[in-house]
Structures are given as C-alpha cells and as structure tokens.
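All protein chains but one are shown in place.
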Amino acid sequence: MKPPRFGYCAPGMLDEALALLEQHGEDAKILAGGQSLIPLLNMRLAGPAYIIDINHISELNYIEAEEGYLAVGATVRHRQVERSSLVKEKHPLLVEVVQHIGHMQIRNRGTIVGSIAHADPAAELPALLTCLVGEVVAQSIHGERVIKAGEFFTGYLSTSLNPEEMLTEVRFPWITPQSGWAFMELARRSGDYALVGAVAVLTPTLDDHCMSAHVAYLGISGNPVRAREVEDSIIGTTLDEQTLEHAAEIARTFVSDDMEDVHATVDYRRALTAEITKRVVRAAWARRKAMK
Amino acid sequence: MQEQEETPTFSEESLISVTVNGHIYERNAPVRMLLSDFLRHELHLTGTHVGCEHGVCGCCTVLLNGEAVRSCLMLAVQADGMALTTIEGMAGTNSELHPIQQAFQEKHGLQCGFCTSGMIISVHAMLHENPNPTEEEIRHELSGNLCRCTGYQNIVEAVKLAAERLRAGAAFNAPKEVE
Partner (left out) sequence: MATRWFGASVQRSEDPRLLRGKGNYVDDIDLPGTLHAAVLRSPHARARIAGIDTAAARELSGVHLVITAADLGEVLEPSPLLVPHPALTHPRTQLPLALNEVRYVGEAVAYVVADDRYIAEDALELIDVEYEPLPVVHNLDVASSSMSGTITGTATTENAPLVHAGVPGNIAAHLVQIVGDPDSIFATAPHTMRETVNMERGAAMPMECRGIVARWESFEGMLTCWISTQAPIPIRNGLAAIFHLPEHKVRVVAPDVGGGFGTKIMMFYPEEILTPLAAIRLGRPVKWIEDRRENFISSNQERGQLHEIEYAFDDQGLLLAVRDTFLHDTGAYTPYGIIVPIITACSLPGPYRLKHYYSDFTVLYTNKVPVSPYRGAGRPHAVFVMERIMDRIAGELRIDRCEVRSRNFIQPDEFPWDVGLVYQDGGPTTYDSGNYQAGLDKLKVLLDYDNFPKTQAEARQQGRYLGIGVGYYVEGTSIGPYEGANVRVESDGRVFAATGVTSQGQSHATTFAQIVADQLGIHPRDVLLTEGDSQSFNWGAGTYASRAATVAGSALHLAAVKVREKTRKVAAELFEAAPEDIEIAGGNVYVKDAPHRALTLGQVAISANPLRYAYGENARKLMSMKLAGPRSGPALPSERGAPGLEATEFYSPPHASFASGVHGAIIEVDPKTGMVSFVKYAAVHDCGRVINPMVVEGQVHGGVAQGIGGAFYERLVFNEEGQLINASFMDYLLPTSAEIPPIAVDHVETPSPLSPLGMKGAGEAGVIPVPALFASAIDDALSPFGMRVLEMPLHPCKIYELLQASQNV
C-alpha cells in the first residue's frame, strides 16, 4: 500500500501556494494534516499529479477571537485547539467536539480546516460548522470568497471549492453565554467514525422556554444536516418528554434512504437518530444558563 | 518591469535532514516515501513497525517534536527539519530500559512484540500529558494502538506501574535529545 508517484512542493508563503493552485489546481491536492489524504494515497484511491504541502505556511497558523466568531487558520492542528486556553474558555463546544475526533495520534497531525475541507459527512467538524451556521474562507490568486457552511458541503466528500481555491480559514460563530450546548455520537469503538452524531445549541427565553434551537447531525446523509423541522418542534416548548419524543420522530425523516453501510441499515440509523436526538437535546437544555 | 519571484517547483525527490533519537541524518528520498519506510529502510531503525498503512493500528507510532503521530500517515519529506523519537531512543545511554519498558517487562505487557514499539511511544506521550491516569483514561488514550496478543490487560497494568514509578521520580538517563 504505497502511494503512486506525484510531484511535491512545500511553499512557505500563501501566495506561492495559490499560484501553484492556479496553474495545477485540477491535478493537485492540498496536504495539511494528511490523516485523510495519505490513507487514500496509500490505498491508491487518490492519485493526484501534484501535492502542495501547506504545513510550512506559518501565516496560516492562528486561532483568533473575532467579532462574532472564532477564526482558525488552515494549518492549526486539532490538538492545538484542544489545548488552547482561548478556545477552552470561549468556545468549549468546539473543544468537546474536537476531543471526539479519532485518537490522539490523529489529532496531533490532523487539522481543523482539513477536516472541514475533506467533507466527510460522518466527521464531527462539518456537522458543528453546519449547526453554528459558520463559514469558511476560500482563497485563490483572484481573491477571497467567504462561503456559508450550508453552501459549502455539497455531498459525500464534495464541496463547492473550485480547483484553483484552497480553504485558509474556518469561522465558528460564538455561542451566547446563556445557551446550552451538547455534542454526542454513537460509534462502535473508541475513536471510530460515528454511526450517527448530533450537536445541539439551545437558547432559553426569559421564562425558560426554548427561544432558539440549532440541531445538526453527522452520519445520516451525504452532507451534514441541519434539521429545521426538529428545531421548530422544540422552539417555544419547555422540552418536556413528549416534545422530545416528537422531535425524535421528526429527526428520523432526515436520514437519507441510501445511508446503508456495513454497520447500519437505514432503519437502524433512523432509530439511532431518534435516540440521539433526545439525548443531545436533553443534555444541551440541561446546560443552559437561566437568564436573570 | 516587476521582478518575477521564483515560484517553488514540484519535485519527486528531496533532501531530508531529520534528527532521530538525537542523531542527525541527511538523506535523499523520494517524496512519496512514507516516513515509516524512511525510518525502517533508509535509516535502518526497524523498531518502528508497519501494521496497516492506513492509520488505524498504531504500530508505526513515533514522537514528532514530542507528539505521538502515525509515521505511516506522513511523507518522509514532511519530517525535514524535525526531531523524532522512535523506540530505539527510549532506552538509556547505557541501554538500560526506560521505566515504561521496564514496567512492560514486569507486567508481561507484550507477547509477539509487534505492537509494542508503537504502544510504548504512545504510553510515553500519554504519561507526559497525564502523569496520573485512571484505568478508564488509560484504556481510552491507548485505543489508538491495537494489540492482538495481550487483550490489553497487562498493558494497562504496565502503564499503571510505569506511571507510579515516573511520578515517584524513577531515575533514568535518557539519550540526549537535540532540541
């Protein structure tokens, strides 16, 4: 299981990488963490003519608090986020989600942006970004494009990125202090891709009803899914058990008919989706902070 | 006319300078050569093993600038300028066993030995981050290293023993590591 031949380049500046992409974009792949790309190369399921290694582009390594969102640059490793005191303090949901990614060896190399760009619908970060209505920044030599999560993920391992573009940043919107949040996934083994997973952010009203809800899923479709009807079914309620049952039933409908694989039939996935909906919504609601 | 900056070009071979267990190695290597193969076949450090080449089994785990990584998921060229620690670098200057290795011996934490190198490196990384792990934490942190022989039981016992001794300041002369 050895990679096929390719040309390799490790530019030190973003401009250089973009110039290379402009010229060779169709036949090139970006190498950041390599935790998704290199297995594909080893199995010869990918055979790009060129590999552009962006790990030396120091200007892409940043975690910054901006107005409205946390900005993470393209070469930031999962582990950096896990350990960042800034993120632990200001965006603990992101830390929680990142801790579910693979194993520590994967997180030491894999990158936040890389996981987003890889767009595996069973991955955690695309679902989180979708839930939070986050954005990505795509750059080419022609300029910058900010793409909302809902328009970025276009299918299994597909995004709306053009061949001459690369992702340079991902933006995770902040969660308001009174909101409750939770992330859960059901997986066969520690560190596996989830069978299904869900992330929820719920904001309470002054009289402790659900004011707004964001609920997104991974592993139930070719894209991460934000389930509006699930959200609508819990908005305005006090999240009693009957509401949760109802929300769970609605959640089932979001599982695509083609989501059958070695580990799960569609029917079973629907059962898991219903169950995880209840658990994650319950847990998110329990974490809310009452308004004064 | 503006001066044209030289854009970097693609190559299929590269000169790599990498520090492994304190020694500096310089080699030409094909860019597609995996770090695991580079260590084993270019540098003849065969203690790091290859079990799957798709990043699941953990047999190939090494430390890259102190962090545990899967060497089968890195190109050798990506290690240029970096410092690696492999299993060969765990024992002391006089080849005495590291406390982790010693604990594995005493608790029978290995049988065929194939997963052991990667396992010990991962344990080393884990105890560095979390010197007093619970059993549950140990089992969770080591879930990225598969073993087919031991059923993990004695590995967990070895880790507990090693952690205890390291916390008590087990004396040990590690080989000098180049920063």
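What to note about this one:
Each chain gets a letter, A and B, in the order it is written, and its residues are counted from 1.
Everything below uses one rule, namely that a residue touches a chain if its C-beta (ideal position, glycine included) is under 8 Å from a C-beta of that chain, and two chains touch if they have at least 3 such contacts.
All figures in this text were calculated on a predicted structure; none of them were measured in a lab.
Between the chain not shown and the residues A:F172, A:Y193, A:F254 or A:W285, the one that touches is A:Y193. Contact with the chain that does not appear here is found for just one residue of B:L35, B:I87 or B:L166, B:I87.
Summary of contacts with the chain left out: across B:V18, B:L35 or B:C115, the touching residue is B:C115.
One chain is missing from the display, and on chain B it is touched by residues 30, 32-33, 40-41, 44-54, 56-57, 59, 86-88, 90-91, 95, 97, 101, 104-106, 108, 110-117, 120, 135, 138-140, 142-156. Interface residues of chain A facing the missing partner chain: 1-5, 43-44, 186, 188-193, 195, 262-265, 267-268, 271-272, 275.
Following the convention adopted for this analysis, only the chains that are shown with their structure count from here on.
Averaged C-alpha coordinates give centres for chain A and chain B that are 29 Å from one another. Within the complex formed with chain A, the chain B residues making contact are 7-12, 14, 31-32, 34, 37, 53-55, 58, 61, 64, 67-70, 72-75, 77-78, 122, 125-126, 139-141, 143-144. The residues of chain A lying in touch with chain B in their complex are 1-12, 16, 19-20, 31, 34-35, 38-39, 41-43, 50-51, 53, 55, 79, 102-106, 108-109, 189-191.
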